[in-house]
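A protein chain is absent from this complex, but the other protein chains hold their places.
Moving on to subunit A:
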Amino acid sequence: DSHIQYERVGADVTMKCGSMDWDAAVTWTANGTDIDESHLNGSYLILKNVDLSQSGQYSCYEGSSWHLKYQTNLRVGTPPKEPVLMCRSNNYPKGFYCSWHLPTPTYIPNTFNISVVHGTKDMVCEKDAVPKNRCHIRYIQLFSTVKYKVTLTVTNALGKNFTTLTFDEFAIVKPDPPESVVAKPVPNNPRRLEVSWQNPSSWPEPESFPLKFFLRYRPLILDQWQHVELSDGTSHTITDAYAGKEYIIQVAAKDNDIGTWSDWSVAVHATPWTEEPKHLTTEAQITETTSASTSSFMAPPTTKICDKGAVVGSGAVAVCWTAGLVVAAYSVLFI
């Protein structure tokens, strides 16, 4: 008969060849490969200080007839360490979920059992199909000061372990990050960026349970973030952006009254509006540009006005001079 045998890493394992006598002539194989006689004590197979690589199928055959007398699937593993358990409500006030994992693998199958108690009441945590290590509970009561106690027990063939989490209803509330964050330049406003976002779709009742938001932004070239907290609305206009600099922007959410901030949203990038460079092809246009007010004109740093291919003929030098004036004005304004 074939069966499964679980053993701890480092254990000494003795396998008998079924009902064969100790002094019977047998051959043992591991995953089809003959095992050296040095591992045998009579007909017994001795494996000392087993490690994970010794997991596999072990078979014992009678010496001369080569009849299969015994077979076992050896699974080397460890008893479970204390599991890691987390509970969170990202869909308040509907309910909460708990998820768990083992800090180190056991290499053998484990079963998890979770119990949830609210005061004296047992509650059922319904296991999710995906992911497997998660279950969810619907709130029966709201606004309770009585704590919830969640106990997770993990068991395998080599042992068991457990952990307990105790918390109150408000403490585990943490929304998912805001969604669909969009940042756009504002036409004719070189220092503004318009940011908008949506409530996370998992938050079921934003009207009755409104979220507040935290926005952070910085130009890519700097490390320090600027922060704005917004008590309502799902949009904000940044008014102090550095002209022409690409920004990175993120938003987080929190219930207005309870719980903790969400993780930061996916980052979006945006650059404030800058005026398009004019294409100069005639002397009249060059003159007009030169005499124009320089305070409202920002030449984009990437614009190549002096590019040889941009203009031809006698206008080329004048264009480059214009560009120099413009760049000088830009530099002054930017200091």
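Things worth noting here:
Methods note: a residue touches a chain if its C-beta (ideal position, glycine included) is under 8 Å from a C-beta of that chain, and two chains touch if they have at least 3 such contacts; residues count from 1.
One rule holds for everything that comes next: contacts and distances are computed from a predicted model.
Of the names listed as "Serine palmitoyltransferase 1", "Ciliary neurotrophic factor", "DNA helicase" or "U6 snRNA-associated Sm-like protein LSm8", the one that matches the UniProt record for the absent chain is "Ciliary neurotrophic factor". Looking at A:A129, A:L142 or A:I221, the residue that reaches the missing chain in the full complex is A:L142.
When the full complex is taken into account, the listed residue touching the unshown chain is A:P93, out of A:G42, A:P93, A:P185 or A:P277. Of the candidate positions A:F170, A:F214 or A:Y242, contact with the unshown chain belongs to A:F170.
On the side of subunit A, the interface with the absent chain consists of residues 93, 140-147, 170, 207-210, 256-258, using the contact rule stated above.
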